[in-house]
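A protein chain is absent from this complex, but the other protein chains hold their places.
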Amino acid sequence: MRVSFATAIEKAIEHAMAEDERIIIFGEDVHLLRNNLYARFGPERIIPAPISESAFLGAAVGVAMAGLKPIVEIMLVDFIAVAFDALLNQASKVKAFSGGKWNVPVVIRCSCGGGYGDAGQHEQCLWGLISSVPGISVVVPSNPPDAAGLMLSALNAEDPVVYLEHKLLSEYWLDYLGAGGRKNVAFDIPESGASGEIEIPPKNVAIGKASFLREGSDITFISIGVSVHRCLEASKALEREDASSCVLDLRTATPLDKESILEASRTGRVVVVDEDYLSFGLSGEIAAVLSESGYRGAFTRVGNTGVIPYARHLEDRALPSVDSIYEAAKKILGT
Amino acid sequence: MRVSFATAIEKAIEHAMAEDERIIIFGEDVHLLRNNLYARFGPERIIPAPISESAFLGAAVGVAMAGLKPIVEIMLVDFIAVAFDALLNQASKVKAFSGGKWNVPVVIRCSCGGGYGDAGQHEQCLWGLISSVPGISVVVPSNPPDAAGLMLSALNAEDPVVYLEHKLLSEYWLDYLGAGGRKNVAFDIPESGASGEIEIPPKNVAIGKASFLREGSDITFISIGVSVHRCLEASKALEREDASSCVLDLRTATPLDKESILEASRTGRVVVVDEDYLSFGLSGEIAAVLSESGYRGAFTRVGNTGVIPYARHLEDRALPSVDSIYEAAKKILGT
Amino acid sequence: MILLVGGRLGLVFFLHMSLHMAQRFCYLSSVKTISKGDHMQGERKEVQPEYLYRQMVRARRFEEALASLWRRGLISGELHLGTGEEAIAAGFAAHLEDGDAIALDHRSTPPLVCRGLPLEPIILELIGSEKGLCSGWGGHMHLFSRDFLAASSGIVGSSAPLALGFALANKHLRQGKVAVCFFGEGAMNQGMVLESLNLARVWKLPVIFVCKDNRWAITTRSKNVTAGCLTKRARAYDMPAWKVNGLRVDDVCKTAKRAIERAREGRGPSFVLARCSRIDGHFLGDPLFRIFEEPLEQVKTITPPLIRSAIAKPGAPSGARARALFCISKAIALAGADKLKNFKDPLFISKNLILEEKRLEIEREVFEEIEKAVRTSLEVAGLKR
Partner (left out) sequence: MILLVGGRLGLVFFLHMSLHMAQRFCYLSSVKTISKGDHMQGERKEVQPEYLYRQMVRARRFEEALASLWRRGLISGELHLGTGEEAIAAGFAAHLEDGDAIALDHRSTPPLVCRGLPLEPIILELIGSEKGLCSGWGGHMHLFSRDFLAASSGIVGSSAPLALGFALANKHLRQGKVAVCFFGEGAMNQGMVLESLNLARVWKLPVIFVCKDNRWAITTRSKNVTAGCLTKRARAYDMPAWKVNGLRVDDVCKTAKRAIERAREGRGPSFVLARCSRIDGHFLGDPLFRIFEEPLEQVKTITPPLIRSAIAKPGAPSGARARALFCISKAIALAGADKLKNFKDPLFISKNLILEEKRLEIEREVFEEIEKAVRTSLEVAGLKR
């Protein structure tokens, strides 16, 4: 079944909710954001919330501890800042603090990412920041089957999972926040990310398992989210110049699939491409994983070095693009 | 003048406040935590606050924008989670969002760190997490002159600085939270960190400048905060075995002193020792800085892999210790 | 049976839809007629009705100009218009002076316009020019003017702590100067706003909290997620709280004067709950709104999966499903109401405050002012008109 990215997620949730009555959803505007689920599962299981993220994200921790399986929605991941205690000091700590005797099976679903000119308070990725909190898994699907499969896995997980839905892939988010129904604005939407084939019921995709999108021997791109599509584009350009690229889609930021990273690094030239902040994030962690394991090849990274600017042309320069990836690759290839 | 770590900070603030009337301090219990400053500068400039971190950290941003120079205190850095929006989406963004036309000269002072059995909601370091937000400097002094000098620099900075005061070095924090006046509890306090010589007025220490505590040619320890003292200890042990160590005290987590890091890495064996979370933090960023610059030597790291446990013996195992550093060094030295 | 339930649910949905489709034709009369005006330059200190009216028209015309730039694809991201809030913006801004600060939310342009910021830098900013107010870095949710001590933010509720900071600095550096803080009724459930009410009171800060109650937070009717009454909530922090009809600029102006003077005199914070409306939906292109504008197309894409879900098994009992569907259609139906009703338009309501002749002159002048600002900005940015 060919579906959009957003539909894939919805199908996975719908399937899981039909199977498991303990799954409930709450967050702002979920009665309309999830109108189909609302119509099917009713107001007892899809519960709109006030703009009180710290209360309802904190509540999600308690709900999960007490036997339900909540999907709690923080509209844009940027807003998680107002509720960060629930993540940093509660959700991620209960299992350890209880000596492993109590766990928090909560799914925190947020949209993330930029590319539509909404500036740096609404376009952050933050998978690096969230990953820096031990005890939480962070998944970032880049296409419909992964979106569905990772949602199913998140709903089966025993511990907190932050599920990040990139706005460039998610048609309704991009329409709400970017297009607003206009036909005269354009976004660089990766085709193969925005729609694709899924099975019904969708197939699980394991958390912590990266996926090789392309095998190659000259250079390796390690990336996540929308940027993997940029890497694929760049690798096509490189192919024309006879450089063969390996592209690894991490799919999960935490836990990192170290094995696949090491396997991918065999080309001896690694470019990490990360739409999130460059410093103190995913690209650093990958560098450490590589260095620790004895990798001695070339390493470079492409990422966002600061606040995401508003103007589209400035934003384009700030976020990783096919061009900037290509440039970085050329440099590391020494050509 | 020989002073304790805490006194060094106080002297710096006292000096700066006497010079600059725009400096004010607010936070919970500051009337007693900073009783000497309170007695000198009065209730107009030292302002106790309710337990409303998001309101008063957010207010600090406005205060700084509107012409004062606030030192805002978040007792323990762990609590910054409840006010994280002020950091992530406000303080760090104003300069960029205003096109560089408005800046936020705020100093956010927090105690941090463990080693006294208070568990993972009160002993975190979080310099990695905070550093993952572009636009904020993060300083972590490891001895009295640096503590005083970095405070002065923070108070002169144009942009937000998070100033982290390690509880093992700060006698009053350790007494409040760890000893409580008891003589029968012991902490592994690094002598040369807890007290030292400062000048009056204290000398500035530039933000972003690391300090070589020890030169050596076989192995390099890069660290920050209390852990630098553990590294010094370990290096003494290694010296007895004829391995000469270089120890770099970063002093500032962001911006990183890349030059010094590269210089220090010349031994070809780098051990990053970080009391903060191991993953997605400082050690990763250093790995990336090294890898990007073409470092091809050995790399390993010692850090805290998860939630900090309560029991002292479990905590000792979780935090970097002279032993674990020594072990890591031996491994990388291949002896 | 399933079909029957499905049918019934569909019915509820369409009933709502058609009801409001009908109402739609009552439209086309109000705001758009205001377009000529009178030449009386309002005295700032005395706050003449002419001045207030002019400011409101300026704010409205400015929003409309932005809307048209947005429709041309020149403005990116979410654009939240402040249409329906002009009386509040004008009423408060009228009492502000040099050194006073304003902290704004995502509907920041009306207060900035009324506060007297030059218009071109704002327009340039919104069309992403590096010559803009914030060099193209901020955009509509992050407009900053250091000169006017004005700052906005897209995080709901964050204007409140910011205002406290401005007020505290004013207390130290500019005695008698205040800070005014704007946010929506939805923000009143955000912890930092509630904390700020308390902090403002205990620190006795010269800050005025202006809660613009348009009854909506995106697609949520705020009354469904808000317990109790908001003035009571504010009063519980031991500060005066006034309810005012935020559609009437004269009422707002009076209350604003009182609150601001109180703060200037060092008598601490206060709270104003000003009912207003949300004429253009949550943001431009609001999907709830689009159902009105292109009903067939929207209903075609929304309805089939909705009805399919509403009858799929297993799921909630049919009663619960009916309630859900009812709630969805009600939200859609209500969303457009503010646009449709003259009595919800502050400009329409204020018309009779001044003589028709003057009114028309003001409107004409403002029309020209905004036209010119847009023209100049587009020129500066190198875009055609």
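We call the chains A, B and C, going by the order they appear; numbering starts again at 1 in every chain.
Simple rule for what comes next: a residue touches a chain if its C-beta (ideal position, glycine included) is under 8 Å from a C-beta of that chain, and two chains touch if they have at least 3 such contacts.
On a predicted model such as this, the values are computed, not experimentally measured, just so you know.
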(message) Among the chains present in the display, which ones are touched by the chain that isn't there?
(response) A, B, C
(message) Touch as defined at the start, partner being the missing chain; which of A:Val3, A:Ile24 or A:Ala253 qualifies?
(response) A:Ile24
(request) Have a look at C:Arg115, C:His142, C:Arg201 or C:Arg215 and name the one touching the chain we're not showing. (result) C:Arg201
(message) For the chain left out of this view, which of B:Ile25, B:Val61 or B:Ala119 touches it?
(response) B:Ala119
(message) Take the complete complex as the reference. Which residues in chain A touch the chain that isn't displayed?
(response) 22, 24, 44, 47, 49-50, 52, 54-68, 85-86, 89-90, 93-94, 96-102
(message) Across the whole complex, list the residues on chain B that are touched by the chain not included here.
(response) 14, 18, 28-29, 31-33, 35-46, 48-55, 78-79, 81-82, 116-119, 121-122, 175-182, 184-185, 307, 309-314
(message) If the hidden chain were put back, which residues of chain C would touch it?
(response) 189-192, 194-195, 197-199, 201-202, 224-229, 232-233, 235-239
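Just so we're on the same page, only the chains that are shown with their structure count from here on.
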(message) Closest chain to the protein's overall Cα mean, using per-chain Cα means, please.
(response) A
(message) Need the CA-centroid distance for the pair chain B / chain C, whole Å please.
(response) 43
(message) Can you work out the whole-Å distance between the CA centroids of chain A and chain C?
(response) 33
(request) Would you give the residues of chain C that are in contact with at least 2 other chains, written as numbers and ranges? (result) 132, 134, 136-138, 142, 153, 155, 191-192
(request) Could you check chain A for residues that touch two or more other chains and list them? (result) 54, 78, 81-82, 119, 121, 307, 309-310
